[in-house]
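Below is a structure I'd like to ask you about.
A protein chain is absent from this complex, but the other protein chains hold their places.
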Amino acid sequence: MRGVFSSDNYLAWRRKDINMSMTKHVLKVEHAYFSYEEGRYALHDINVSINKGEKIAVIGSNGAGKSTFFLTLNGVVKLLEGELYFHGEKLDYSRNHLVKLRKSVGMVFQNPDDQIIASTVEGEISFGLFNIGMKTKEVRTKVNGVMQEMNLTEYAKRPPHFLSGGEKKRVTIADVVVMEPEIILFDEPMASLDCKNTALFREQIDKLHKRGVTLLISTHDMNFVWEWAERVIVFADGEIVADDIPTVIFENDEIISRASLQKPLLFESEKYRNKV
Amino acid sequence: MRGVFSSDNYLAWRRKDINMSMTKHVLKVEHAYFSYEEGRYALHDINVSINKGEKIAVIGSNGAGKSTFFLTLNGVVKLLEGELYFHGEKLDYSRNHLVKLRKSVGMVFQNPDDQIIASTVEGEISFGLFNIGMKTKEVRTKVNGVMQEMNLTEYAKRPPHFLSGGEKKRVTIADVVVMEPEIILFDEPMASLDCKNTALFREQIDKLHKRGVTLLISTHDMNFVWEWAERVIVFADGEIVADDIPTVIFENDEIISRASLQKPLLFESEKYRNKV
Amino acid sequence: MRKKEKNLFIALLGFALIFSKIPTVNAMHIMEGYLQPGYCVAWGVLCIPFLALGIIKINKVVGEHRKTLLILAMVGAYTFVLSSLKFPSVTGSSSHPTGTGLGAMIFGPNVMAVIGIIVLLFQAILLAHGGLTTLGANTFSMAIAGPIVSFGIYKLGTKLKWNRKVTVFLAASLGNLFTYCVTSVQLGIAHPSVTEGIGGAIGEFLGIFALTQIPLAIIEGLLTVAVFIGLEVY
């Protein structure tokens, strides 16, 4: 149970934060603004730095800015104001920079059907590699490797629309994993997965974390946040209203109510148990 | 906490079950089979009777038959074998019967985009009423009533596809509620709702339950099942592998593993607490 | 007199066929193998300038906004899906909407020619509507001639400030009917009547499916109005 270690975690995280301000962040956003329509900011003065190997949960209501934030980190949404730094280098949205950024920051979309564009599973997984200019032979090796790792080999030649929801999700994760990014952004990855596929997904992200991949997961599942995350970024109305370790976030009733969140069941019951 | 009352519940439910076999069920399925493709059953020997006012959770992996089961209850999927009884009357799939059944058994689909087919919110909510031949004046009154009840009045003339996910969900629920059905089937209603909308949905179903509406909710959220349901129907591979009160279901490890489920957190922690 | 009686006969024949539960088929596409090689090539060549213009236009637009490619692809997929659906009907015939008029009104006839030929190729292979050798002829009638009429009427109506719904309706349904006329001409030229030559054959081909085509054109018009007006809400 993680609650027990929370104060240790907290210190560790704070320490890391201090170190990081001296060393390099993987990704850093400074004073970022974005707006889809005039007069309303979808992102408002966002300041975040993301460090290597972190497990970050991004929470907040629908439309609070989570997805836009993710698209910003990948360079798909171009900031109106503010800067994005990637390994200390300021992103100038030139083709070169964007290729480098997108190679290193992968994003898995919420609905697999919005992401899949090829007519076979192997074609789908290869798409990103071809985009970054990899040669066919190398692409073949990498795609086969990822398909094996993610139990997709038997579907290689199958069209994606033949697959079930859980399998499609696996394909879209493979899409990104194959590019060996440093950071992966998951937009509500477990929204309609069943228990079995959720467990598979949990295994997958543990594996990725062990490899040193930085993970950002947006979700409405507070229990998952409590169990998994080392750091929680809370969005409300396009702003980041909190960015801390889970214990601190969930103990702060003001944040909980401002971002319309609910407390995790385990957090409540652990607190209860500790009191008893 | 519900776990405490479970044995009482169990008896109450058993009693109801016995009574019901003598009195009338709202809906009853007997030896139902259905198959989308030759040689493979999507539903296999389904026997269920649904009584007035029940709160039933329908669980099981993706593709286990939950959605098909729901479509069966509404008469959209025509049984290959077996019978469907509605208030004791056998459904013969004649137009009259179907109209009667679909008026009384409403279904809210998982993805609002799959359900919404009108270009304004009020048009969308009125769709079902016009289909059952209601006059415009009466339709207007009912639609306005439901919109008020569900806080949708301000969106009346707005195109539904530009609402947020939570608002769209509310529209699709209003779609069904306006027809005043006896039974409402919800297919994974909370899959991508945020905490606030989930809470709103919980309120809504409580209200419906108080009015005597029978509720069937398919979900992967075991915590919700544990907290809300009075009865749980478990699907695996097109069959019903269990149909009982939550405590019995979640104590049975064989069912849990067969249907690839997970135990609810609260169930585990309550058990733990009781032992301590 | 002569003509009238002939049409009457054909109408009766049409009735007989429809009500004898033979599935009425879409009369817009010319079936695989129905044209001699010369005509296949000729109609194909006739399409090339339109297609070339369309490709140049698409390349230009997509060069400016990459996203347009996805939107065009969605419109193509939509047109195909629409054409694979059946109109709800009492007799259970398999008549279906074409949807090309809609695209022409939004993107112009040149762009629609390119999307149209792709959709027609897909229809030939995935639905057996039309064929590969008749692809040129079908493209000309369905993806070029019809859309040009739709686009023209739409532009005219917009300029003269006709009622929006009426404009869209006329554009879509007349485009549909014009496609059908062109198809009849194509068949008539390829297979002239023994006694009456090309003109007679065109008349025969026009007549035999008129009974189903006119209501279809009307429904197509109504559908396009519904979609168009629905879109304007957004």
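Letters A, B and C mark the chains in the order given here, with residues in each chain numbered from 1 onward.
As a working rule, a contact is a pair of C-beta atoms (placed from the backbone, for glycine too) under 8 Å apart; a residue touches a chain by one contact, two chains touch by 3 or more.
Keep in mind that, in the parts below, contacts and distances are computed from a predicted model.
Hidden from the displayed complex is a chain whose UniProt protein name, among "Heme exporter protein C", "Cobalt ECF transporter T component CbiQ", "Alkylation response protein AidB-like acyl-CoA dehydrogenase" or "K+/H+ antiporter subunit F", is "Cobalt ECF transporter T component CbiQ". Contacts of the undrawn chain with the visible chains, over the full complex, involve A, B, C. In the complete assembly, the contact with the undisplayed chain comes from A:M107, out of A:L27, A:A64, A:L84 or A:M107. Only one of the listed residues, A:L79, A:V143 or A:A229, touches the absent chain: A:V143.
Taking the complete complex into account, B:D237 is the one of B:D45, B:D237 or B:E251 that touches the chain left out.
Of the listed residues C:L53, C:A77, C:C181 or C:I198, the one in contact with the hidden chain in the full complex is C:A77.
The missing chain, though absent from the display, is touched by one residue of C:F107, C:F169 or C:F205; that residue is C:F205. Even with one chain removed from view, chain C keeps its contact list with that chain: residues 2, 5-6, 8-9, 13, 17, 22-23, 25, 27, 31-37, 40, 55, 58-59, 62, 66-67, 69-78, 80-82, 84-85, 87-90, 94, 97, 114-115, 118-119, 121-122, 124-128, 131-133, 187, 191, 193-196, 200-201, 204-205, 208, 219, 222-223, 226-227, 230-231, 234. If you put the missing chain back, the residues of chain A touching it would be 71, 74, 76, 95, 98-99, 102-103, 106-107, 109, 111, 113-120, 122-128, 130-132, 136, 139-140, 143, 156-157, 159, 161-165, 175-176, 179. Listed here are the chain B residues that touch the chain not shown: 35-37, 40-42, 62-65, 67-68, 71, 74, 76, 95, 98-99, 102-103, 106-107, 109, 111, 113-119, 127-128, 130-133, 159, 161, 175-176, 179, 237-238.
Note that in this section only the chains that are shown with their structure count from here on.
Placing every chain at the mean of its C-alpha atoms, the farthest one from chain A is found to be C.
Taking the mean of the C-alpha atoms as each chain's centre, chain A and chain C sit 47 Å apart. Separation between the centroids of chain A and chain B, computed from CA atoms only, is 32 Å.
The set of chain C residues touching two or more other chains is empty.
Shown for chain B are the residues in touch with two or more other chains, of which there are none. By the touch rule above, chain B contacts chain A in their complex via residues 60-63, 110, 164-166, 188, 191-199, 220, 222-223, 260-262, 265-266, 269, 273.
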